[in-house]
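For chain A:
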Amino acid sequence: DDETIVIGFATAESGFMEAYDKPAQEAALIRIDEINAAGGLLGKQIKVVKADTKSDRAEGAKAGLSVLDQGADLVVVSCDYDFGSPAALAAEDAGNISFFLCAESVKAGIQGVGPHSFSASVLAAVQGATMAEWAFKEKGAKDFYRLLDTWTAYNKGICDGFDWMMPKLEAQGAKLVGEDTFKNEDASIAAQVTRIKSLPKEPDAIMLCTMMPGAVSAIKQLRAAGINSMILNGSGVDGSYWLSAVPDLTNFYVPVQGSIYGDDPNPAVLKFNAAYKEKTGADPSSQYVFPGYVMVDVWAKAVERAGTADADAVVAELEKMKNEPTLFGPRTFTPELHHQNQTRYLIVETKAGKPGVVGNWTISEPVPMEALLK
Partner candidate 1 sequence: MLQILFDALSLGSLYALGALGIALIFGVMRLVNFAHGDVIAFCVFALLWPSTDAMAIVFAGQLPWYLLVPFVLLCGAGLSVLCEIVVFRRFRQANPATMMIASFALGFVIRYFLLMLFSSRPKSISLLPELSQPVEILGARLPLLQLITIVTTMVILIGLTLFLRQTRFGLEMRAAAENFSMARMLGVRANRVIMGAFALSGALAAAIALIFGAQTGTLDIQMGASIMLMAFIATVIGGLGSLGGAVLAGFLLGAASVIMQVMLPIDARPFRDAFVYGAVILVLLFRPQGLIAARGTKERV
Partner candidate 2 sequence: MSLLALSDITIRYSRLTAVRNVSFSMDEGEILFITGPNGAGKSSLLRAIAGVTPVAGGRIDLAGHEITGQAPENIARLGFSMVPEGRDVFGSLTTEENLLVGTGMHARERGWRSRAADELEAVYATFPMLKERRHGQAGLLSGGQQQMLVIGRALMTNPRLVAIDEPSLGLAPNINDQVYERLIALRAQRQLTLLIVEQSSARAMMVGGRMILMRGGQIVLDGDARTLGNGEAIQAAYFGYEDH
Partner candidate 3 sequence: MSHLSAENVSVSFAGLKALSSVDLRITPGRISGLIGPNGAGKTTLVNVLTGFQAPTEGTIKLDGAALTGLKPHQVRRRGIARTFQGGRLFRDLPVLDNLEVTGVGLGMSRRAAVAEAEAMLDWIGIGALGTRIAGTLPYTDERRVAIGRALMGRPAYILLDEPAAGMSALEARELSALIRHIAADLGCGVLLIEHNVGLVLGLCEHIVVLDSGAIIEEGPPAAIRDSEKVRHAYMGTAANTDLPVLEAME
C-alpha cells in the first residue's frame, strides 16, 4: 500500500455494459500509463486491479467489494448509473472515492450515491439543453417536437434539459408543437411517426431523447417515412458505426465532448485518438472513451494537490476545481454537485452520411438543481 496507489475497476468486462465500459476504461488506462511513465503519483506507481460486474447489479456490488478488498484507493464503476451504483455504494460505505466512467444522471454523485462519488461525464440534461439552444440560436429552428424513449433515466435526463431550456426559447419565439413517447425495444414506432406526419407542418427539429439500439431504429423509421426535420440527440448516438443503417443520413446533430472524426479543434485530442488506436488497435468508436481519460486526469491532479490518496482530502481538492482545463473541455466540481451542469460541447453534424464537427456551444446558464432533480 505504501509503495503503490491502487485504482480498482469494478466495471463490465462482459455483457451488455461492456460496450460502454471497455473503451472508457482503455482511455483511463492510457492516462494511467502516462502518469506512471512520468514517475507516478506522489512518487508511487499506480497499480490497477479489476473485477467484472458482468453487467449485473448484484455482481456489481460484489465487484466493488472485491476491488476494495484488493486495496483500491479509487473505485471506478460502470458507465451507467444503474449498473455502476451498487459498486459505488460499496465504495461509499467504505469511505472511498468512486467515479462513474460516463454516467450522465445527476444521481451519479452526491445526490445518488453520496459525498465520495463523482461522474466523469457531463449531465444528460446539458446535452438536451445544448441541442435546443444551439438549434434555435444557430440554425433558426422554431418548431420543436419532443420524442422521448422512456427506457432509461439517461433518456429522460436529455428531455429534462430540453424541457428546462424550452420556456426560455419560447419567450424568444420558439414553439413546442408536439410530443410523444416510445420504448427503446419497440419493434415499430409507426404510430409515433404517423402522429408527427399528421402535424399541419413538419417541425423544424425533433428532439430525440433516446440511446442505442432503439435510436437507430427510430431515426431510420423517421427518415423512411419521409420526415426530413433536423434530428437532435444526446451524445449517446455519437459514432459512425451505425450510420450504414440509414444511408445518406442528413440533418442530424449530436453534442460531443471531443471528436472521434479526426477534426477536433484541439490537436491534443487528435494525439489522444492516435494513442488510443495504438493501444487498442481501433479508433475510438464514440465520444464515450473520453471521460475515462478525464477521470484519471482530474483525480490524479487532486491527489497531487492533496499530497495524499486519502479519500476525504482528495474529495476536498476535487471540489475546489472550477473550470479545470482538460483535453475535453473545462471541468467543475462543487460540494453540491460532482457532475458537469454546464460545459462546452462540440456539435457534430451528419450530412449525407458523413459526420463532422460544425461548431461548439456552451449553454447560456448552468442547468439548475431543480431541473435536474425534477
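Criterion applied: all candidates are chains of the complex that A comes from, given by their letters.
Observations
The working rule: a contact is a pair of C-beta atoms (placed from the backbone, for glycine too) under 8 Å apart; a residue touches a chain by one contact, two chains touch by 3 or more; residues count from 1.
Note that this is a predicted model, so its numbers are computed, not measured.
Here chain A touches, in this complex, candidate 1 (chosen among 1, 2 or 3). Across the interface of their complex, candidate 1 is touched by residues 14-19, 55, 150, 179-183, 185, 187-188, 190-192, 194-195, 197-198, 212-214, 216-217, 220-221, 223-226, 239-247, 282, 285-286 of chain A.
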